[in-house]
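In this view, the complex is presented without one of its protein chains, the others remaining in place.
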Amino acid sequence: MARVHFENVTKRFGDFTALRDFNLEIEDKEFLVLVGPSGCGKSTALRMLAGLEDITEGSIYIGDRRVNGVPAKDRDIAMVFQSYALYPHMTVFDNIAFGLRLRKTPKDVLTTKVKEAAEVLGVDSLLDRKPGQLSGGQRQRVAVARAIVREPRVFLLDEPLSNLDAKLRVHTRAEISKLHKRLGTTFVYVTHDQVEAMTMADRIAVMNEGIIQQVGSPQELYDEPVNVFVAGFIGSPAMNFFEAEVVEDGGGVSLDGDGFSVDVPDDRAEEMRPFLGRRMIFGVRPENIHDEHFVPSGITAAPTTVKVDVTEPMGNEVFLHLLAGKTKLLARVDPRTKMSADDEVEVVIDMERMHVFDPESREAVRG
Amino acid sequence: MAREVAALSRQERLMRSLSRGPVNVAIIAICLLWMLPSAGLLVSSFRPRNDIATTGWWTAFKTPFEFTLANYEQVLTTQGMAQSFVNSLIISVPVTVFVVMVAAFAAYAFAWMELPGRDAIFLVVVGLIVVPIQLTLIPVLRMFSSAGMTGTFPAIWLAHTAYGLPFAVFLLRNFFIALPKDLLESAFLEGASHTRVFLRIVMPLSVPSLAALAIFQFLWVWNDLLVALVYLGGFRSVAPMTVTVSNLVSSFGSEWHLLTAAAFISMMLPLAVFFALQRYFVEGILAGAVKG
Partner (left out) sequence: MRPRLATIAWLYVLPAFVLLGVFLVYPVANTVYLSLFSGRDTSAFVGLDNYRYLLTHPETVIVLRNNLLWLVLFTAASVGLGLILAVLSNQVRYEAIAKAIIFVPMAVSFTAAAVIWRFMYIYRPPQFEQTGVLNAGMAALGFDPVPWITNTTLNNYALIAAGVWMWTGFALVVISAGLKGIPTEVLEAARVDGANEVQIFWRVILPMLRSVMLVVAVTLTINSLKVFDLVYVMTFGNYQTDVLANRMFKEMFTFGNFGRASAVAVVLLLAIVPLMLLNIRRFRREQ
C-alpha cells in the first residue's frame, strides 16, 4: 500500500535513450496502466520500479522512500512476468511459498497464506504439480498467486495476459480487476493492448518512444486526447484523420479536404475561426460517421457524398471503408444499412465530435 | 540535480565493477593456471637440450635468449615424427570421411524411413556409444591376424570407422530429425525419392552438423592411442604420432628436448582445428554430451 512516484527519470542503454524525462505519480491503491506500442519503454519503466534495471537519471519513490540503488529484494514489490517466470523445478506450492520462505515466515502461517492465495486464484487443487504440468492459463494464475501471497506494497504486472488465448484473456482481465478491488494494493500494469488499458485502468499513462504522452482516466483519454498519437492509439477501430483547410462558407465555417468538404456545426464554428485559411488535422471516430438513413437523433449535420470501398458486416454493426475524395475513412454504422461496395452514398459526419490537431506540433487544439 | 544523480549512478556502477574484482581475479588466475602446463611445453620445445635439462623453462626469458629449432629438426628426422605426422593424416582423414558417410545414410534411415524395429535398434546404438572398445580388442585383433591385416592402414580404418559410428549415427539422427518436417514431406509429395531428398535436401541443410561431426571424429582418431597401439602392432612405418610420442616417452623418458617438441608437433593440428572451428566443436560437444 503505497504511492509510487517517478521523478524526471531517464533511462539509457548505451547511446540509446529508452525513457526520457519520465514523470508519473501513481496514487495509493490505484490501478495504473502503462500502455503504448511495443518497444516504447513500458517494461523498462516497470523494471526500474522493480529494481531490475538501474536508473540512469532521476528518482523513483515508493511511499516516501527513494529507491534508487535499492535492490529488488528490499523494495517490497511483487511482479508478474509476461513469461510467468515460474520456477520449473518447484511445485506450485513451493513456487507460491518461495518469497515467504525467504522471509522466514513460520510454517503454519506460510501454509495458510499459500492456501489462501491459491484459493483466490483457483489453483488450490494444483498445489502438488510442477509448472510443466500446467496449462498456460493455470501457469498465469500461479504467477499471480505467487505475487499476491506476500502482500506487497506495489504490485507490478508486465503484459500478464499476452500469452493467453483471446477468450481466456477477456475472462482473466475481469478477474484481475476484481483482485485489485479485493487487495486494495497499488497496481502498475503494463500492456500494449489499449482495450486492456481501457477496461481495467483507473488511470492510463500512454507512452510512445520513451515519452509519456498523456495520463488520465480511460474516458478522458478517449474524449480528450492531447495529441494525434493518443487519439490514434486509444479506441478501436482507430480514429480517422484527415487534413483539410478551414474556409469561410457563407457565414459559417467549413472544411475543404482533398476532394470533399464538410460543414462545421455552428457551436464549433467560433472555435475554428482563428484557423481560417490554414490546413489542420481533423480526427473523427468511426462511430461518429453515420448512414444518412440511421442518424441518431440530435445530429443535424448535412450529409457528405462519399464512395463505399469495402463493407465488413459484423452482425451488430457494419464497418464501411469509405473514400471521400482521396481521404480514406472508416465508419461504424447501423447494421440495417443498405450500402454496398462501389455505391456513391450520403453519410453524416458528426463534426460536433471532431478532434482538431495542429499539423506541426500534432497537439490537440482546444477551444 | 540530474547531473548529481547521474554521477551517483556512475559511482554505483564503479562500485559494482569493483565488487566483481574477486571474480575477475579468480577467473584470470585459473586461466593462467590452465595455460601454464602448455606454455611450459611450448617454451621448452624451443630451448637447447642442455638448458632444458638443467633449468626451468621460465628461466628462458632471462637474457641472453637462447632459442633453437634443433629439437624439432631432430624429432622430425631422426625420430620419425615427420613420417608419423603423415601416418596420422593417412589414418584420420579417410576414417573421418567413412564415418560421416556411413553414419549419414544410417542416420537418415533412423530419422525419416520406415524400418521395422527402428526405435528399438536405435536404442541399441545409443547404448553402444559408451561400450568401452576394450571389449572388442581381442576378437578384432584375432580377426585381423587371421586375415593378415595387422599393421595395415585398412585394418585401422575399418576398426576406427566402426568405433566412431554409434556416436556419429546418434548425433546425425538427432540433427536430421530436427529438420522441418514440412520441407521433406513437400518434397515427397512432389514425387522425390528418398535418395534425392537425402542428397539434395537433408545433406545440404546439415552441413554445419556434418562439419561438427567431422571435426569431432577427426580429432578423436587423430588423438587416439589405444586403437593404433593394438592394431598397428607397433610398426614404426605405420605408427601415428600418438604412438611415436608414447614410444619416445618410454625410450627417452627424460630427453625433454625431444619429448616437448614431439608432443607439440602432435598438438599443432588439433589446436589449429580447434581455434579455427571452435564453434562447430562446441556444437558437437553440446549435441552429443552423452559420448563417453
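Read from first to last, the chains carry the letters A and B; within each, the first residue is number 1.
Just so it is clear, contacts are C-beta pairs under 8 Å (C-beta built on N, C-alpha and C of every residue); 3 or more make two chains touch, one makes a residue touch a chain.
Predicted model, so just to flag it, every value in this text is computed and none were measured.
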Q | Displayed partners of the chain not shown (whole complex) | A | A, B
Q.
Among B:A82, B:V131 or B:L183, which one touches the chain that has been omitted from the display?
A. B:V131
Q.
Touch as defined at the start, partner being the missing chain; which of B:L69, B:A82, B:L123 or B:L183 qualifies?
A. B:L123
**Q.** Contacting the left-out chain in the complete assembly, out of A:G51, A:P160, A:G235 or A:P265
**A.** A:G51
Q: Taking the full complex into account, find the residue in A:I60, A:L86 or A:M198 that is in contact with the omitted chain.
A: A:L86
Q. Of B:Y72, B:F85, B:W112 or B:Y280, which one is in contact with the hidden chain?
A. B:W112
Q) If the missing chain were put back, which residues of subunit B would it touch? A) 20, 23-24, 26-27, 30-31, 34-38, 40-41, 44, 52-58, 102-103, 105-106, 108-110, 112-116, 123, 125-132, 134-140, 143, 158-159, 161-163, 165-166, 169, 185, 188-189, 193-195, 198, 219, 222-226, 229-230, 241-242, 245-246, 249-250, 253-254, 256, 259-260, 262-264, 266-267, 270-271, 273-275, 278, 281-282, 285-286, 289-292
(Q) Take the complete complex as the reference. Which residues in subunit A touch the chain that isn't displayed? (A) 47, 50-52, 71-75, 77-79, 81-83, 85-90, 98-99, 102-103, 146, 150
